[in-house]
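Here the complex is missing one protein chain, while the rest keep their positions.
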Amino acid sequence: MSLSFASDNCAPVPPQILAALARVNTGAMPSYGADPETAAVEARFREIFGWPEARVFLVASGTAANALALSVLCPPYGTVFCSEVAHVHEDECNAPEFYTGGARLTLVRGGDVMTPETLRMALAAEGNRGVHGPKRAAVSVTNVTEMGTVYTLDELSALGAVAREHGLPVHLDGARLAMACARLSCSPKAMAEALGAEAVVFGGTKVGAMDVEAVVLRDGSRADEMAYRIKRGGHLYSKGRYMAAQMAALLEDDLWHALAAQANARCDRLRAGIEAAGVEVINPSHANMLFIRLPARVHEALKARGVVHFFDSGAPGDVVAGRLVCDWSTTEEQVTGFLDALRMAL
Amino acid sequence: MSLSFASDNCAPVPPQILAALARVNTGAMPSYGADPETAAVEARFREIFGWPEARVFLVASGTAANALALSVLCPPYGTVFCSEVAHVHEDECNAPEFYTGGARLTLVRGGDVMTPETLRMALAAEGNRGVHGPKRAAVSVTNVTEMGTVYTLDELSALGAVAREHGLPVHLDGARLAMACARLSCSPKAMAEALGAEAVVFGGTKVGAMDVEAVVLRDGSRADEMAYRIKRGGHLYSKGRYMAAQMAALLEDDLWHALAAQANARCDRLRAGIEAAGVEVINPSHANMLFIRLPARVHEALKARGVVHFFDSGAPGDVVAGRLVCDWSTTEEQVTGFLDALRMAL
Amino acid sequence: MSLSFASDNCAPVPPQILAALARVNTGAMPSYGADPETAAVEARFREIFGWPEARVFLVASGTAANALALSVLCPPYGTVFCSEVAHVHEDECNAPEFYTGGARLTLVRGGDVMTPETLRMALAAEGNRGVHGPKRAAVSVTNVTEMGTVYTLDELSALGAVAREHGLPVHLDGARLAMACARLSCSPKAMAEALGAEAVVFGGTKVGAMDVEAVVLRDGSRADEMAYRIKRGGHLYSKGRYMAAQMAALLEDDLWHALAAQANARCDRLRAGIEAAGVEVINPSHANMLFIRLPARVHEALKARGVVHFFDSGAPGDVVAGRLVCDWSTTEEQVTGFLDALRMAL
Partner (left out) sequence: MSLSFASDNCAPVPPQILAALARVNTGAMPSYGADPETAAVEARFREIFGWPEARVFLVASGTAANALALSVLCPPYGTVFCSEVAHVHEDECNAPEFYTGGARLTLVRGGDVMTPETLRMALAAEGNRGVHGPKRAAVSVTNVTEMGTVYTLDELSALGAVAREHGLPVHLDGARLAMACARLSCSPKAMAEALGAEAVVFGGTKVGAMDVEAVVLRDGSRADEMAYRIKRGGHLYSKGRYMAAQMAALLEDDLWHALAAQANARCDRLRAGIEAAGVEVINPSHANMLFIRLPARVHEALKARGVVHFFDSGAPGDVVAGRLVCDWSTTEEQVTGFLDALRMAL
């Protein structure tokens, strides 16, 4: 039995995804997103978010989805405010800089969670240099955060209010939006409106698809520009039906919610067992991801027992921090297996 | 019965592609291209091209594949020489300019086919302005061309020789490389070596995959840079196994060749029938694509009979030029159906 | 006596320019364009063009002026229409692509002069590809053209009308605007309004300054963006007073017109003498620049006599084409000297 908790990117896809690909694999269909499958997904997202004017674009990676969303919110001489460990900063290899044409990310100090105070402080610091500094252009919020924390609707609405005070549009990086909504028992609409987001990335990959993320623009005002930017970035795929079919499968009967809830439930069990074993979990709240602190020797012992998970390299003997991720395919047995291995390793 | 000859991008995928996706859909696998499927595809391409040091990168669109390939061959202050109707110029919405950071395409006059003479003329015209003009950086050749013509190996080798004279690397846009190789009964290796290509795009989508193109770099010298550029462009997909599985299926037992040969054979029948009907085919040679000239009224009559194909808009009463594309899924019946409709429309 | 007719970029500056630099060299002054000299120049240009809302930006090169002007008219996924020998295409080393963030120039076939017909044809050819081709964004017109021709006001107004039909803003590259206005005995206002230009580059360098070009934006709508783009491009100079003083000197009592008229007058004499000698002048009309065709041996003989001018390299024995430029400092003696040398060389 594999004991992989490395990432929800390592998971296979549920049968519904393969079935959806087979379903649309019939005869000729218009290319480049002009197919009926793509249109149906856009229509469905308009309902889900309650945005009748929304435009939806499907791309194959979260990096592309985020960078493209920021590219219509921030000019090349602008800056986007985000947490200092945001995925757009840490894990996208300058893609936001690339797609915006040279804009910058301004890091809001204070770990992975922004507060109205820390955001205000960062906005103020950038605000008084005229053309000598970049123009304040947008705020980017991630829920679930990179460190596994889940912002509540109240917290999102407080951040959104600060952005509005400054007249800045908000981008929601929703690579794990499904898990956040499942954790908060709220709809994507409720989350997007709490934050007042202009652009939402609804992640399909981490919750179970092969590779599809939806960029949802609240209104049509930036859609023409986005369509050109997507083609220019090489993200207008010729056989769009297969991207659309994956997302359609996730949206049908809220499959996304069922998959996310299952990943979260496994993670609840995992957290309980870990804390019962006296091991510290770093993130106060969680969806499907935990960060824990362990003596390096325990980490080594876990690896020896076949546990696969991401750990920061630490000098021998150090305490190291590591990440455990559950996904839709994580089984009870795997959770139990990990906890047994942990107890033996301690 | 559908009579769609609009594009090989409108075709479904053969069963082997769906089977391959199911085959790799088992348990956890490393993400971001660190999976064994991706490694196996790279190894296979090294054999196919006879390039032991080659590096292979899989991306989901031909636009991305071409623009990324050019981005490691041409600096932002450079220019790439290509035909005046090359896909990189006509149909990629400034993606080459975007990925190179602002480089330019210099169009070689003379329709879709470059000759050593026309290429030399264009190179000379750009060659004497020092820093006032862009630096000559690369040559991009497409086979099958946008107008359906197939360069012979001798023609490719004559173009490659001109590029070498000028010390310029060559990019091969192989969106329809499979069809070109099938037409010429040659291997991808023979074609790449005739041209002396540094970077080859081996197209998987038009020949039958959902969405996968391989960028093959002859040696490793540009691989580190390419890896960063691909991530930066949002083209490093988290679940790489599914991209790799599609390409593996195309390469297994040369499925790509069988699919391409079938598309070409249908196109042979189509051409014979069209010419027998007294209608002009514009491209002298062909693989799976024909360009024909018809009175607008005939074009209208064909549409009325349910024929779907791409036609340039022309003033009413004009003769219009149009494109017919066969793909792996085109049937004898569809070809016969088109020819019947054509005869009735004339 | 020097016989340099190579370029108006090789000329020294008139005493008024040096005097202006000395005039403003007194005590402390606000930096980065906040000085009163810069404000005065903007006010003066508002009068000159009759644009009360105009914003004016002074930069040190024509390449910067043109590329920055285009960067506020054309998005990165757009294209700018210009003649196939326009300076922005031939002599600015991808600066327009750089400043626009990757936009493209679409060349209007037909040498250095665009006509409503050739412009319409180019616009139509780019117009029907949706996001697969770049978005049509702007038209760039140069007067005096690179080949020395002067568009009449009627010709400019016909080109402007085509741009307006397509809803595209117009950029006027006025590196030699002074010479064009002097030739047509018209004001910069008359020329800008005939064309319906949104952005005008009023060139100061070729007519006599050390290095200053004014980018004049008709209204304020793009000024905030331009201010950031100029700083980002490194074109906001800390001691702006010296740039402003040069332009103020050119504008005072229309010094620019006197200098341009003198350069043009010398060129008239030059043309008359050349044609009297039976040598062909290529450009039908002219301001301060002629293109002539000569046997290579005559060109060599002229060089031997100390004539400095730009000539295209030609194979020995060929007829070669060359350029002769007069500037404010060109003397009667130099013109006579050239004509004597020419007669002796023929």
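Here the chain labels run A, B and C in written order, and each chain numbers its own residues starting at 1.
What we mean here is this: a contact is a pair of C-beta atoms (placed from the backbone, for glycine too) under 8 Å apart; a residue touches a chain by one contact, two chains touch by 3 or more.
Keep in mind the model is a prediction, meaning the values are calculated, not measured.
Novice: What shown chains come into contact with the chain that's not displayed?
Specialist: So, taking every chain into account, the missing one touches A, B, C.
Novice: Of the listed residues A:P134, A:G174 or A:G196, which contacts the missing chain in the full complex?
Specialist: A:P134
Novice: Looking at C:H89, C:K231 or C:H299, which residue reaches the missing chain?
Specialist: Looking across C:H89, C:K231 or C:H299, the contact with the absent chain belongs to C:K231.
Novice: From the list C:V72, C:C93 or C:A345, pick the residue that touches the absent chain.
Specialist: Reading the full complex, the residue touching the unseen chain is C:C93.
Novice: Pick out which of B:P14, B:P30, B:P76 or B:G174 touches the chain that's been left out of the picture.
Specialist: Of the listed residues, the one touching the omitted chain is B:P76.
Novice: When the complex is taken as a whole, what residues of subunit B touch the one chain not shown?
Specialist: 32, 75-77, 101-102, 131-132, 134-135, 225, 227-232, 236
Novice: Determine and list the subunit C residues touching the chain excluded from the picture.
Specialist: Output for subunit C: 2, 4, 6-7, 9-13, 18, 21-22, 25-32, 59-65, 67-68, 92-95, 98-99, 205-206, 210-211, 228, 231-239, 242-243, 308, 329.
Novice: In the full complex, which residues of subunit A touch the absent chain?
Specialist: Output for subunit A: 76-79, 90-94, 97-98, 101-105, 128-129, 131-134, 313.
Criterion: only the chains that are shown with their structure count from here on.
Novice: Taking each chain's centre as the mean of its C-alpha atoms, which one ends up farthest from the centre of subunit B?
Specialist: C
Novice: In whole angstrom, how far does the Cα centroid of subunit A sit from the Cα centroid of subunit B?
Specialist: Subunit A and subunit B have C-alpha centres separated by 34 Å.
Novice: Among the residues of subunit C, which are close enough to touch at least two other chains?
Specialist: Those would be 76-77, 101-102, 131-132, 134.
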